[in-house]
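Heads up: the structure comes next, in structure tokens.
All protein chains but one are shown at their positions in the complex.
Up next, chain A:
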Amino acid sequence: MEGRLIGGVAQGLATQLSLDPVVIRLMFVLLSVVDGIGMVAYAVLWMIAPKQPYQGTAPPQRDWSQLAAFSAIGVALLAFGWLTGASQGGIGMLPFAVGGIGALILWQQADPERRKTWMSGAALSMRKNRVRSLLGVVLVVIGATGFLAAQGELAQASQGLLFTAVVVGGLAVIAAPWLAGLWKELQLERRERIRQEERAEVAAMVHDSVLHTLTLIQRVAHDQREVTRLARAQERDLRNWLYQPAQDADATVAAAVRRIAAEEEDAHGVPIEVVCVGDIDLDSAGKLAAMLKASRQAMVNAAKYSGSPSISVYAEVEGEEVTIFVKDRGKGFDFEAVPLDRMGIRESIIGRMERHGGAARVRTEPGEGTEVMLTMKVEKA
């Protein structure tokens, strides 16, 4: 908090109430002189008031001269009180402090712009934080009743209280329609704000991705492959944004397969269609992680060597079995003729799956395309 002398409480209050901090500080000093209530109030507020982070480069400097001045005033008043006996407010002053703090809690929870609208309808602000509001109201009431009781005037005041209640009731009846109108207006304003936020989010999305991609496409218009890749990547992004639930790609098989397919599609410019049925969390033993790596290798192979215009990936979780198919309609190959030292299929796919207790099968024939089938059994958590 900028401009604090001790805990910044007075400064904070002054900002909240749009008053000069000097006034608040004088109040605290005065109240401290009277039975030390000011100090208690200060301490309580210091604890409960929300902190405002300091925004600035240099560390906040306390104005020691001001602090000294206020201390001097306090000491002087204290001396004066002792001399005259005026500080013997007795227990009667305590309720004032309780009520005052209650009112302050009520006051400080509304944010400044809204408080202006709510000035005349304080009841409306209570909706925001019921517990604190209730606490505030209770404290105010206790404070008021306590004050009257301590003064021994509760009995006399009951007449006045009744009168007050009638007046307040009457006012409520008069003001009710107006309050209802205000309430409706507030709701409307809130809905409008939500709508605006949504619109802003869409605008940001369109700006960050779609416009950006269109610009890129114009720049690389001569490169057909690149244009296709950009358009496809953008399409996928938009689709995910519109239709897919927000998923953590490191959490489940379906999300991970989608992400891998997206990455390989971007890297090689071949569309990869992904269909997922069922889903399962990734296991801690790394079996599924190994399976995902094998599936990535299968996608890379299909994209790089098959010449297929598109690749189909199907991931299915049924009970405790996870199956991933990667299929292309490319040129295929003669599996037996693959040299033993070619690591792509034998090691990265089949070997890896077998090492982790799964299985891989490759079906291919020259001219018939290729399909890699990976299966893995996992225990469901």
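Observations on the model:
We take it that contacts are C-beta pairs under 8 Å (C-beta built on N, C-alpha and C of every residue); 3 or more make two chains touch, one makes a residue touch a chain; residues count from 1.
Keep in mind that, in the parts below, contacts and distances are computed from a predicted model.
Chosen from "Peptide/nickel transport system substrate-binding protein", "Response regulator transcription factor", "Amino acid ABC transporter permease" or "Zinc protease", the protein name that UniProt gives for the omitted chain reads "Response regulator transcription factor". Contact with the undisplayed chain is limited, among A:Cys276, A:Ala289 or A:Val338, to A:Cys276.
When the whole complex is considered, the residue among A:Val131, A:Val173 or A:Leu242 that touches the unshown chain is A:Leu242. With the whole complex as reference, residues 239, 241-246, 271, 273, 275-278, 312, 314, 316, 318, 325, 327, 329, 371 of chain A touch the missing chain.
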